[in-house]
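I'd like to ask you about the structure that follows.
With one protein chain withheld, the remaining protein chains of the complex are depicted in position.
Naming follows writing order (A, B and C), and every chain is counted from residue 1.
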Amino acid sequence: MKGFASDNNAGICSEILKAISEVNSGHVVAYGDDAITKKAELRFKQTFGPESEVFFVFNGTAANVLSLKALTQSFNSVICTTSAHIYNDECGAPESLTGCKLLPIETPDGKLTPELISNYLGGRGDQHHVQAKVVSITQATELGTVYSLEEIRLVTKFAHSEGLFVHMDGARISNAAAHLNCSLKEVTADVGIDVLSFGGTKNGLMGAEAVVFLKPKITLDFKYLRKQYMQLSSKMRFIAAQFDALLTGDLWRKNALHANAMAQKLASGLSDLKAVKLCQKVQSNGVFVQIPREKIKSLQERFFFYVWNEKRSEVRWMTSYDTTEEDVDNFLKIIKEEL
Amino acid sequence: MKGFASDNNAGICSEILKAISEVNSGHVVAYGDDAITKKAELRFKQTFGPESEVFFVFNGTAANVLSLKALTQSFNSVICTTSAHIYNDECGAPESLTGCKLLPIETPDGKLTPELISNYLGGRGDQHHVQAKVVSITQATELGTVYSLEEIRLVTKFAHSEGLFVHMDGARISNAAAHLNCSLKEVTADVGIDVLSFGGTKNGLMGAEAVVFLKPKITLDFKYLRKQYMQLSSKMRFIAAQFDALLTGDLWRKNALHANAMAQKLASGLSDLKAVKLCQKVQSNGVFVQIPREKIKSLQERFFFYVWNEKRSEVRWMTSYDTTEEDVDNFLKIIKEEL
Amino acid sequence: MKGFASDNNAGICSEILKAISEVNSGHVVAYGDDAITKKAELRFKQTFGPESEVFFVFNGTAANVLSLKALTQSFNSVICTTSAHIYNDECGAPESLTGCKLLPIETPDGKLTPELISNYLGGRGDQHHVQAKVVSITQATELGTVYSLEEIRLVTKFAHSEGLFVHMDGARISNAAAHLNCSLKEVTADVGIDVLSFGGTKNGLMGAEAVVFLKPKITLDFKYLRKQYMQLSSKMRFIAAQFDALLTGDLWRKNALHANAMAQKLASGLSDLKAVKLCQKVQSNGVFVQIPREKIKSLQERFFFYVWNEKRSEVRWMTSYDTTEEDVDNFLKIIKEEL
Partner (left out) sequence: MKGFASDNNAGICSEILKAISEVNSGHVVAYGDDAITKKAELRFKQTFGPESEVFFVFNGTAANVLSLKALTQSFNSVICTTSAHIYNDECGAPESLTGCKLLPIETPDGKLTPELISNYLGGRGDQHHVQAKVVSITQATELGTVYSLEEIRLVTKFAHSEGLFVHMDGARISNAAAHLNCSLKEVTADVGIDVLSFGGTKNGLMGAEAVVFLKPKITLDFKYLRKQYMQLSSKMRFIAAQFDALLTGDLWRKNALHANAMAQKLASGLSDLKAVKLCQKVQSNGVFVQIPREKIKSLQERFFFYVWNEKRSEVRWMTSYDTTEEDVDNFLKIIKEEL
């Protein structure tokens, strides 16, 4: 049974599993020096521009942490929101593995702005203070909202003027680009992002993410970091093939559009329920709602999901590439029964 | 075309790919809290004993580094051979991520002995010196040799008497157990190993390794280390299913026996060639030979392989679970033509 | 000329310089294995109780960082205030060298309470979240306030009930004990503190701080951490002699009482100035006041001091063991002229 707990709970998209199977014949050189990997790397260059450079890693935490590691020294700081995955959900990996302090900013919709960032730039040049070096934004945000292209442009312009890099945690970048009806390049390189964590797993891959450097000359030596931080796959062809398939015929967009549409359908179906209050705009594949505290447990028993904020009685419902209309209808029916 | 460069160059064993495919339906809880993962974990307990505890990770470097991390503090040292994977082939990950110094010991056959280890135990209790805490042995060794059960027992007994843990890098533990005609438990827990890096990738998996704690109470808190060190898979079921299949019906042994047999066949075929000198006993799936320096390049062009030691003109030929008798015959034919 | 910028700007108290000079004859064993160091260590046991154990280090950052290092693993978090020295003034050393995340809590007077702490204990047992392990409080606080013994007791009782250690940054512990008119033991060990950074430098030493473990069995192996983190002095006798002198005849209290009294005198002298608004209770040797923004610069030119909070136009005036009544009168005269 499919649920609405997490897009990580879905399996492998059929096109992806097929791609894994198709490259499984004979021997190829390990560790990425093979034709399948080269082909996938070329697809990334076609997608993000000829100056971009991609490195495949195993999971999203690694994509984020190694992106930050490449941009910082241990005395730097990274500015992010209090809801950022790097701040909340990676067991302190960013601090522990980069040495940097994360500067968390409260924000109602999961988005940073130049004004918010500017409060965290004190102590530049003072040896007693960490030196801000990176702004990390999440697109789509952890709250299901999506930065407009203009909003990103304002952040990157301000950040660059202050000597800061901008990293994008794009675990759900496909959902954001689908929502904005733009290309992956338009929502990243073209609006000034320096380094991107490109998410595959939440969009139908078995398990693979990519660090994409969008500007030349940042990447020097990154291959050693990837290896030393235990993210170099020996049978790389199977990761590469997944990405190659995801970028073929815009499968990434097809999957993301579907997940987004299912979230819209779910939100629409909730609109006439007085007991349910939408907490955020539904712009990607997440629906954040406040529901009566006393109803949470019984509802969870029928369809498991996570409580997002205990205090506010706010819960998170996620759709994925494989959520069907029937799944949504079924879930709505149960919600209505319970609430 | 299949080669003899590395067992990492082989693809996914058909039973394993089938297992991945079979668990790919519907949603399951992410990050390992699902029935497929529980089943695989149970198989490890059945294999290594009820007190053992397993944690799946993405690759061999991670299995080794996190094993050592769990056993040490930053001021400890780890005793290993100069040929150990942790010393040579992990881009300094063990030092960088555990903080520990590795103490490398020269040994002709890749094996440690109590006598060799005893030279590296100076400075105990002296605050100026790193404090030896772990002996790490590799089974089968990087040189294709295999410790006998008695040899391991001597090492673990000595190490424990000195207050040291013993870690086994078992990237090719299946080949060793196949050679020794014993169970996985007999070659690890039963002879005193504390923590095992259990290798799957070199024996037919798509990409998965496991840290197996063989003694109770070492593992406390390891789940946080795995997450923080970026080795927690979200779609864990696909890693778990691979291991479940590998341990089902002793597939691990079948694959390893075959690879070992192919190495024996290759070595036998070389025995009447004067230009080829065997450097190590062939006890697993590696054949280490000295060949005329001037012949290396032309031979590599027909069948790629790695030079192991430039100075000694020593090369390494590896077989794998999918090497066929024809592959070996064909390779032998070419060797004879070239040498 | 003496100023009110920082208690770090004062020199060496005469008794301390004399102590350094007196132990400077002949050879003694280096690295702390000498009679002078043993004598100082014994004084700490007499001061803090027989179960306590002291380790001398070079500066306050080291005392704090190594205290936290001894209590944590990299996946832990440390709860502190946003005004804590470990959060603001150590260039990210705590995160970088312990790997831990610091959880900063806003508080008006620099003090933590059980209620404030309880908001930061989520995610216990969840592998995605850092695991809270230490509460770090500062006594006297960075804002010049002092926890009462009862306030500390409430924090330590709550923290211990939640499985947390309590660290005290005691860079100005002497000023706090002087204010509370209690012994050093009463304000630390007796109210439940686990580990103390005992400050010497701000109270007249040339440069020396101490990590004091107040409970048995925490310290195991700390000597290796101190050495590895570059805090073991070779000519230890000269650090030890400073502490021995500081604890002799309660020199620590004499110096601290005097600095506190000078702060009181300064605050009293300001009370009839309408342009000056006291921001915090004056309980140690710091006076925090709001003054007209446009007056700051001209006043700084005559007596240098630091702006504490630009936005609030708040400045910090510190007294020290060597501040004289004349210094205060002189400063008050200038303030009155300028404001």
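Everything that follows uses one rule, which is that contacts are C-beta pairs under 8 Å (C-beta built on N, C-alpha and C of every residue); 3 or more make two chains touch, one makes a residue touch a chain.
Just so it is clear, the model here is predicted, and its values are computed rather than measured.
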Using the document's definition of touch, tell me which of C:F238, C:F288 or C:F331 contacts the absent chain. C:F238
Residue of B:Q46, B:N88, B:T248 or B:S298 touching the missing chain in the full complex: B:N88
Suppose we count only contacts with the excluded chain; which residues of chain C make the list? 1-3, 5-6, 8-12, 17, 20-21, 23-31, 58-62, 65, 90-93, 96-97, 201, 206-207, 224, 227-235, 237-239, 304, 320
By the contact definition given up top, give the residues of chain A that touch the hidden chain. 31, 73-75, 99, 127-128, 131, 221, 223-228, 232
In terms of residues, what is the contact footprint of the unshown chain on chain B? 74-77, 88-92, 95-97, 99-102, 127-130
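Here is the rule we use: only the chains that are shown with their structure count from here on.
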Chain centre (avg CA) closest to assembly CA average -> A
Chain A and chain B: spacing of chain centres that average the CA atoms, whole Å: 34
Chain A residues counted as touching two or more neighbouring chains: 90-92, 96-97
